[in-house]
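Note that this complex is displayed minus one protein chain, with the remaining chains in position.
Chain IDs A and B follow the sequence of writing; residue 1 opens each chain.
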Amino acid sequence: MSDGLSGNDVELRGVSMRFGDFTAVEETNLTVEAGEFFSILGPSGCGKTTILRMVSGFLQPTTGQVVIGGTDMTALGPNRRPTALIFQNLALFPLMTVRENVAFGLEARGVSKTERRRRADELLDLVALRGQGDKRPTELSGGQRQRVAVARALAVEPSVLLLDEPLSALDLKLRQHMRAELKTIQRKTSITFIYITHDQGEALTMSDRIAVMNRGRIEQVARTEEIYDRPATPFVATFVGEQNVFRGRVAGVADGFAQVETSSGRFTGLNAGSLSEGEDAMMFVRPERMGLANGSGAPANRLSAQIERRDLEGPFVNVFLRGRGDEEIVMHLTNAGEAWRSLTGEQQIGFQADDALVMRSGELARD
Amino acid sequence: MTALTQSAPAMQEKGALGIDWSKIILGIYMLIFFLYLFVPLLIMVAAAFNANDTPSVTEWRGFTLDWFTGGYDAEGNLVVRGLPQESRFLQGLWHSLLIAVGVIVISIPLGLAGALLLTRLESNASTLLYTILVSPILIPGIVLGVSTMIFWRDIFGVEAGLFTAMVAQSVFIASYCMLLFMARLQRQDRVLDEAAFDLGASSFMVFRRITLPFLAPTIATATVIAFLQSIENYNTTFFAIGGSWTLVTEIGARMRFGLSPVINAIGVIFVVFTVIAAVTYVSLKRREQAKAKAQKG
Partner (left out) sequence: MPWSCAVENWRVTSLLRSYGRMLGGLFVGLVAIWIVGLIVLPQIKMIERAFIYEPKGGAAVQAQVDVDRITQRLFTIQYDIKDLEKQAAEGDAGAGAYAPGAKIGEDNTGSGVATPSISGASQTIEEQIAALKTEEAELQIRLVALEADELRLKAEQEAAAGYSFRNFTTMNEIHFKIFVLTLLYSFCVTLICFVVCYPIAYTVAQTTSRERAALLMLGLIIPYAINELLRIFAWVMILANKGILNAGLDAIGVLDFSEGETIRWVASNGAVFCVMVYAYILFMVFPIYNTIETLDRNQIEAARDLGASTWRIHRRVVLPHAKPGVAVGSIMTFMLSAGSIAVPGLVGPGLHPDWFSQVIYRNFFEAGDWNVGSAYSLALLVACIIFILIVMSVFKVGIRQIAR
């Protein structure tokens, strides 16, 4: 079943999508490697579904080509491409049995009835739905229906599987379970997965690489660690994970670091955006990289802030503070020991220069 | 008016004498209305069992089923002409059935094609098309019958008769069918079509395996409705049937010669069938609603 080698890569060459005056997707060049789990992450309306529809063949790009496995597919309809789409609402055929649903793609290819049955049953086994073949989709639970949708898509042996926020309707436990299952299936079959989601946790757990999109433009494409540790733009920095943002002006630049003068003080961070002196800048520090700065081991950047509230979130404690310049600061402390319970009032907190990123001011992700 | 405005907020509570007057008046009105609807029918049904040559309920001459079966005297001679003896009626029924079958064969595909076309055509011409296809319902049956008759006579030399009646009826029955199909199609989940395409199905396969099964119950309903509308149609048929006749036109013709209890007998049969059909329809619908409710909950 798994023949997913070099014929499965997806290239978008100069692809854009415009509806009249509205640009849904700006001109994009993107390559999804064969056999990788690739996620497109972004808020609603950013254009990720549009890209998916262009790859699957339901939308014709305004410019550019869609190339799959080296062949230009731009002129082909969705029933002629080696792609399979898993819809957001699954779109299982309610008037057919589960087995008929799974076998549908085979039926479309003229496979004989007995052979169809056999392969459908095989796939149902693969997704742990043995024996459910004769039921109707309405008789299954949400998670079971998910698996039918996956089985149905796999039946046509696609080179590329496109998933349109398939888990958004499920509850948390089920979602986590399905994430693991999808990942397993992808590993087993080596099919290229292109996964659309607005849930950054999901993208981070499952993907090999992530593309972060905002307003029709891909802001960054990178491996998951890089997206998290080295976001390329303020949007990426704030969309993926939480950030503390300090605004100010670059006071000095040296050795790949930049000094930024903010209302809470002068801080040093990595000059990720290659800024020069005098530019408006934003400095980003992850909450888990913030710590208490009283005592020894003083970090390079220090500031005092007023604790407003502490929330225990299981393994972490979220500490909410307000800095001198009235900015909100969040600190994640591990729930080890009792020290955090006595935290009140004004505190000295700090962070390492290596843990801070300095970028040009730009759009932040909205909460 | 002032009295009304004053008592309006009190409408929720009981009015004078603790009685909700408006409800009572409304109730009486409803009662009168339904009596108005049903009493003539009851009278008609009752007269079918009256051994009176003229249909009547006031001059009762004894209970009889002769109008249904024909009456024979002791020697087996036919004394009373009942239904089975009215060969023209029976023939008319046969003609009606033939026409109805033809109407179904024509109307269902046409209505289907119209509905399928209109639900997918996303251009400005669709309103015009819709108007044209729905127009037969809104114009008098006379015009349909007459124009069909003229058309087939002038162009094809076909004289008015069963065929022209069938064609004339189809024109507007197809429109009714189309409306039924459109109502159903508008509730269709188009994403299913997309999923099918994505899995490699051809347009024909999508139609065959997705759209048609979805429409199947409506096709059944439309068939029944087309059948009923064809059988009981008078105006259009009357003007297009020429020298031939259907059960209904024959009833009309006979009625002009005077009243006969045989017509009452036919009426009884019609009423019985209608009641059965209506009760079945309503109970089926309620069952369907109950099922839908259960599924949601």
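The rule is short, and it goes like this: contacts are C-beta pairs under 8 Å (C-beta built on N, C-alpha and C of every residue); 3 or more make two chains touch, one makes a residue touch a chain.
Everything numeric in this text was worked out from a predicted model, so none of it was measured.
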Where the missing chain touches chain B, by residue: 1, 4-5, 8-9, 11-12, 22, 26, 29-30, 33-34, 36-38, 40-41, 43-44, 47, 54-59, 109-110, 113-114, 116-117, 120-123, 127, 129-136, 138-144, 146-148, 150-151, 154-155, 167, 170-171, 174, 176, 179-180, 182-183, 193, 202-204, 206-207, 228, 232, 234-235, 238-239, 248, 251-252, 255-256, 259, 263-264, 266-267, 270-271, 274-275, 277-279, 281-282, 286
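In this text, only the chains that are shown with their structure count from here on.
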Rounded Å distance, chain A centre to chain B centre (Cα mean): 58
Complex contact set, residues of chain B against chain A: 189, 191-192, 194-202, 205, 209-210, 213-214, 295
Chain B-touching residues of chain A, taken from the complex the two chains share: 56-58, 77-80, 83-85, 87, 89, 91-93, 95-96, 104-105, 107-109, 138, 152-153, 155-156
